[in-house]
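Note that one protein chain is taken out, while the other chains of the complex remain in position.
We call the chains A, B and C, going by the order they appear; numbering starts again at 1 in every chain.
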Amino acid sequence: MKERVVAEVSIIPVGTSDTGLSRYIASCLEVLEGSKDLTYRLTPMGTIIEGPLDELLEVLRKMHEVPFSKGASRVVTHLKIDDRRDKPVTMANKVESVLKLRPSTKT
Amino acid sequence: MKERVVAEVSIIPVGTSDTGLSRYIASCLEVLEGSKDLTYRLTPMGTIIEGPLDELLEVLRKMHEVPFSKGASRVVTHLKIDDRRDKPVTMANKVESVLKLRPSTKT
Amino acid sequence: MKERVVAEVSIIPVGTSDTGLSRYIASCLEVLEGSKDLTYRLTPMGTIIEGPLDELLEVLRKMHEVPFSKGASRVVTHLKIDDRRDKPVTMANKVESVLKLRPSTKT
Partner (left out) sequence: MKERVVAEVSIIPVGTSDTGLSRYIASCLEVLEGSKDLTYRLTPMGTIIEGPLDELLEVLRKMHEVPFSKGASRVVTHLKIDDRRDKPVTMANKVESVLKLRPSTKT
């Protein structure tokens, strides 16, 4: 099985006169859901994605195109990759390991 | 009422020989919970905080000290602030506005 | 003497219909130059600032307001703080330590 990473993506169209970004985000998620090797979770500040790094970078490439296809002429994309190889890491167990130490943590 | 922003914080100790960061994160959250004006939510990739920007920066300053107090000699802290002033923004309504457009979104 | 950190700031107005951001950046730099404890350097991807962390956060707070004062109603600000306390760190010596290992490095 391929090693999985946990990553976070945020895609900001610039110069679109849209203060709200929901319609761009919704379309990016449509692209993301097309990939069966990746799981994701939308947060208030970005999209967290779990899966093999190569697939993740391929999907990021496609997500980055979405705002252009909707009329934006500039896009700023942030990606953060957390890749740990001494033990399997998932979205779930990253949070659980903090909860073990601090059960009152809000998630 | 003071305007609230939504922000994301990630604090990484460097050169500590700890591959896992949970004990640093748990202590940072303890500091954060001491602030009654701020609400937060731990995600697999960081901590999302909602509240007035000045309080948030004060707490960030304290959270950034935590790994030093636990022995780290270098800390890299990332902060992302999303500040929208044409309408009130919360962690909850940022996600809801995407869910309205795409009800199948995983959160 | 107070310990100095090296940080990077990027401030993006959202929904302004300006694809170019130079006029926002130029005004942010005006605010930054008002602080005598901080030195800075503009790069193609952000502004790198060196100085005591408290002063830096105060100035960041003011820089973040600039796009609002110029008409933006949403601003996304990224801050990255690199704080090393086992030895003094400056913008200059961070690059020099790589140059020592790899003199062909382009800076």
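Heads up, the rule we're going with is that a contact is a pair of C-beta atoms (placed from the backbone, for glycine too) under 8 Å apart; a residue touches a chain by one contact, two chains touch by 3 or more.
Predicted model, so just to flag it, every value in this text is computed and none were measured.
Among B:4, B:74 or B:94, the one in contact with the hidden chain is B:74. Residue-level contact of chain A with the missing chain is found at 14, 53-54, 57, 60-61, 64, 68, 73-86. Taking the complete complex into account, residues 12, 14-21, 73-74, 76, 78 of chain B touch the chain not shown. Although one chain is not drawn, its touching partners on chain C can still be listed: residues 6-8, 10, 19-20, 22-23, 25-26, 29-30, 33, 39-46, 48, 50, 78, 80, 82, 84, 86, 90-92, 94-95, 97-98, 100-102, 104-107.
The working rule: only the chains that are shown with their structure count from here on.
Spacing of chain A relative to chain B, judged by their CA centroids, is 17 angstrom.
The geometric centre of chain B is 20 Å away from that of chain C, both derived from CA atoms. Chain A and chain C, compared by their mean Cα positions, are separated by 26 Å. Touching two or more other chains at once are residues 78, 80, 82, 84, 86 of chain B.
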